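Shown here: the complex without one of its protein chains, the others still in place.
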Amino acid sequence: MSALEIPYVYTPREDTGLTNAKLGIWLFLASEVMLFGALFSTYIVLRVGAPVWPRGASILNVPLATLNTVILISSSVTMVMAWAELARGQFKRHKLYLALTILLSFGFLIVKYVEYSTKFHHHLFPSKSTFLAIYFTLTGLHGLHVLGGIVVNTYFLGPGAKMWKTEPQRFMGRIEVAGLYWHFVDLVWIFLFPVLYLL
Amino acid sequence: MKKNVILLSLLGIIVIPGIALAASISGKVVFNGKVPGLKPLDMNADPMCAAHHKTPPMVEILVLGDGNSLANVFVSVASGLPQGKTYAAPKQAVTIDQNGCMYIPHVFGVMAGQPVVFKNSDGIMHNIHALPEKNRQFNAAMPGTLKETSKMFDKAESYFKIKCDVHPWMGAWARVMDHPYFQVTDKKGIFTIADLPAGTYEIEAWHEKLGVQKSKVTVGDKESKTLNFTFTAPSK
Amino acid sequence: MSSGHHEHSEQQEHHAEPGFWQKYVFSTDHKVIGLQYGFTALCFLFFGFLLMLLMRWQLAFPGQALPVIGKFFSDSSMPGGIMLPEFYNSLGAMHGTIMVFLGVVPLAVGAFGNYVMPLQIGAVDMAFPKINMASYWAFFVGGVVMLVSFFVPGGAANSGWTSYPPLAELATTGQTLWLLGMVFLITSSLLGSVNFIVTIIQLRVKGLSFMRLPFFVWAQFVTAFLLLLAFPPLEAAGVLQLMDRLAGSSFFLPSGLVVSGQLMHNSGGGTPILWQHLFWFLAHPEVYVLILPALGIVAEIIANNTRKPLWGYKSMVYSLIFLGFMSFIVWAHHMFMTGMGTVINAFFQTTTMIISVPSVIVLSCLFLSLWGGSIRFNTPMLFALAFLPMFGIGGLTGLPLGLTTTDLHLHDTYYVIGHFHYVVAPGTIFALFAGIYYWFPKATGRKMNEVLGKLHFIGSFIFINGVFMPMFIQGLAGVSRRLFDGGASYYHAGPVLKLNVMMSVSAWCLALAQLPFIINFFYSMFAGEKVTSDNPWQSTTLEWATPTPPPHGNFTFTPEVVRGPYEYSVPGESSDFLPQYQPVKG
Amino acid sequence: MMLEWLHKLGLPPVASVHGVAVDVAQAGVHWLMLVLFVGWMGYFIFVLFRFRRSRNPQANYQGVKSHFSTYVEVAVVVAEAVLLLGFSIPMWRQRVEAFPSASQATVIRIVAEQFAWNIHYPGPDGIFGRTDPKLIDLTSNPLGLDRNDPNAMDDITNVNQLHLPVNKPVIIHLSSKDVIHSFGIPQMRIKQDAIPGMSVPIWFTPSVTSEEMKKKTNDDKFQYQIACAQLCGLGHYRMAGYVTIESQEAFDTWLDEQGAKAQTSGDDAFWL
Partner (left out) sequence: MHQEHSAEEVQKHVRTYLVVFVMLLALTFVTVAISRLHLGVFQSIVLALIIACIKGSLVALFFMHLISEKKLIYGALALTVAFFIGLMFLPVGQMITAVAL
């Protein structure tokens, strides 16, 4: 494939101050906002229309979810640290933080797995009530996003890291973009947690 | 294993009519009790249906003949047939007519794998909505111009409803059998189950509203026995 | 990007000639992807059109066996050539879905947007070529899933292209495939729209400010925003309906449903109205996704063939932006009959009336652009001109549907079908034809045949009106849409029933009228008149500055824009057009 | 005049009190459309003729200079505002907020199902009996009416046969058993979706009896029909209900007949 030189891959365009990828990821996140927005809207509609709505805590495991919140927040910090270390030129420490982020993401999914399996064990399925249905849909979709983040971050930890040697500037941009995505996944959880578990 | 079964069943087809001849059980089903004043079906919902009938037909939950003989009772061998024997389904189709916005017959049996032909004598749209649990449900429309359509049930299954959504009152009961020893009573309440091998059988009689009755009977070779059933409406 | 750039790319081509697969199938070149989109979408457009021809047989001659072709269909769709209502419903649902999501949008956005837009802004390619390729292949997979759904037991989705629950949730397997297919199509659109927006913002060449963008680029820009922000809610809705169908949840199902006399054992607690909200949150902006690129194409062609600037370019642009914005908050006018309270009803009626204003402005500007022009009646221009009154009829008939008083009678009747088909069929699709005739020389180096083109135009114009105009009459008579027998069961449809035959005959003639196009398309591709110049229409915009057809990387020089997009017949100039990239004299 | 044209085109005669206002709005909006379209087309054809290349080889860079189009646009906005504020919003308010009192109206429940309209009259006591989906039996009890409920004793139900007295407001509580249907009677200029899980009230006042309409249209076969307007499955196309508008006396007689029918038959609950 003959590579074309597409402008503003490395450096921001003067009038917008942005690289293509940076603008792209924000637009993508905007669409993600609408995706989760529709699901939150569904939640509101279902809840307002329901004669009774269970307190999340009466069905779901709040301590586990709190643990997961802490894990995800921590992973967000390690992710932003991974970027900061890269900005300082500390490639090794960057790798360490990125690995830590991936590890924490796996931790999140494991906790989620435990949560799900207890639910299934107690025959709590989406068919049981709309509360459980929206719980499984929202957390499931969020879980898929976590999985996506793991794939992306693992790529940058492994084969994608080669770019640091050849095009450090561009690699930093990529890590920043991956970070933006990851923080968004964290941000969604920050809303999911109270909405599903605490209210 | 599978081969053996097929062989055996093939053997069965050839052998049964030749050797294990013709024990039969027959009898009469009657209704006992106060005959309720039933409503006629209100077919005004579709004027084309109403136009088919000079006087509105009665609902079919209780169809009685002279002396309160009870029609539409599904009589079949419930148990006692030789173990592990399989019966081939006849090639000839069971025909159900949609006539005057009613199913004729109202209760029918069919063997698994036997074709069922639904006819549309009315020339108006009906849809055949079969609601079995084990077999695949289907919901097939029959526009007025479509005169017949063929369906098949693959698995034996207990009584289930077939209905028409366009004409809510239209309903038929079907049962898918894995053997050929069954019959639905006519208006005289008579049934005959013939060509049985000698043995002891449990005979089941089922009515859509009055439930199930079972009775044991032993028949020898070439013997004919009589077995009568009496259904009573439950007291309040 | 420097002047050294194209040497560099030439070098690349010399020692790494890409193979067939990379060049034509898994290409990252926006032009190849654009053509892929174009071919695929035209095939789907044709296929969707065939579905409609089948339906029109049933509507004209209800219950009669379809001669000759009828016997090729299975017993579960057309036993003995007699169409079954469930198959008719499948045809209806899939005609809508295919035309909108697999035909018009991919052609208008995927094909024209991809091919023309980067050229018009002087870019070497899209900002993310690989994502562009992924977008096409997601679209392709979605299309395949939709096609496969025709062959599963129970047939394709048959609950309307709107897939309203509970009907859609009680439907056969085809509906599940429909939902899966939609998830792919939505993913494709999202990838595409991010790419379009970034490309337009970031890759404009020097001097090409926003107010110098060709109107077509503006149209694509606003369209991309609509796709980006309106599609995700439908994706969410699709996921929810999949959950309902596969995991037994009850997002769209209330409790106590009794289907065919059987009480359903779902948990309940959901509401079918929720689906309508999420669906129309997309589907109303989607209407503008269909129409805006068409307006863009028409504007380009009108400016070029009147040899004068577009009248009111700026107000057109602002109207476009306003239109895009408003399209997000009018959706519930599709739901007037769901039992709406006064306040919300008044809100959506008002926004609906407001959105008609920018549409009128854009259309007026296009009409007024003709004044003082020196009009060339070539085939693209004929289609573009016909677009104006056709879109006008489509827009005007939207008024009685947008006012609840009159909608009370017209809601869900053939009036609605007539209305949106005028917008999309003689509207958008005419514009797309115009675009094909207009940009064909750029893509192939050959012009399409004018005689065949005009034949195509005249036939299409007459018969398409024959198909859709009677629908307004049927609608006024109160004939509901989606009726398998075309209304024969209803007394009030009696007087207008005979129109069905006329409409169907027109539809079949319309099909015949497409033959010249198909012949022309393939004939001209291989044996059409070769163009002698890179700019055969003597146009001003940047896509004509490239070699014909443009190579990978597009431009042989670094373009720089010095003026607005439509500098035709500038007083005091010797030539009647001043390309955007032609340096200022002196 | 516009209304005459629309009737000629196919608009069915109006048969309800509010329908007259609907038709006035219909005519108004079609006038607006016609004027705009004819104006545009006149201009369009003139321009295509006047500014064709052979007649006008040199285009004018400036184009139109007058502000006429602006005035047209303002006029369109004003016309739309009149239609919206003068007709549409008040009309809707009247539709959904100004319900007649139940004592002065015929109150009916209609429950749609695939593919029939179940009509439910409350009977002389004016109170609808309790219904329960668990009790539904399509042959004998399509509404799932609880026969043990005293209010249900005198309730009258039937399928697809809607009788209404003329010149008296009707309130219909509309719902559905299974999927979304849409209740519409074209001559009454009324339409409303029947949505499962919801009960939506609508009201209108029929003003022309079936017999009068037969004379008016010169057609003995004239029949008011409920037309399902929302795709509801394979039988959607023939989900027609039959509406009879009659004098109050005729309606009362019919209702009594129906009540008598419901009373005499089925003496034993078991067989119901």
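Letters are used for the chains, namely A, B, C and D, taken in the order the chains are written, and counting of residues starts over at 1 for each.
FYI, contacts are C-beta pairs under 8 Å (C-beta built on N, C-alpha and C of every residue); 3 or more make two chains touch, one makes a residue touch a chain.
Please read these numbers as outputs of a predicted model, since none were measured by experiment.
One chain is not displayed; in the complete assembly it touches the shown chains A, C, D.
Touching the chain that is not shown, out of A:59, A:77 or A:103: A:77 (per the contact rule at the top).
Residue-level contact of chain D with the missing chain is found at 96, 173, 195, 198-201. The omitted chain makes contact with chain C at the following residues, 201, 225, 229-230, 233, 271, 273-274, 277-278, 281, 325, 328-329, 332, 335, 338-344. Of the residues in chain A, those that touch the hidden partner chain are 10-12, 16-19, 23, 26-27, 30, 33-34, 37-38, 40-41, 44-45, 48-49, 57, 62, 66, 69-70, 73-74, 76-77, 79-81, 84, 87-88, 169, 172-173, 179-180, 183-184, 186-187, 190-191, 193-195, 198-199.
In this section, only the chains that are shown with their structure count from here on.
Put simply, the C-alpha centre of chain C and that of chain D have 33 angstrom between them. Inter-chain centre distance (chain B to chain D, centres taken as mean C-alpha positions): 44 Å.
Residue positions of chain A touching 2 or more other chains: none. The residues of chain D that reach two or more other chains are 113-114, 138, 233-235, 238, listed in rising order. Those residues of chain B that touch chain C in the shared complex are 125, 129, 131, 136, 139-141, 143-146, 149, 161, 163, 165, 168.
For chain A in complex with chain C, the residues that touch the partner chain are 1-8, 13, 16, 18, 20, 23-24, 27-28, 30-32, 34-39, 41-42, 45-46, 49-50, 125-130, 132-134, 136-137, 141.
Remark: chain D residues 113-116, 138-140, 142, 158-161, 233-235, 238, 242, 261, 264-271 touch chain B in the complex.
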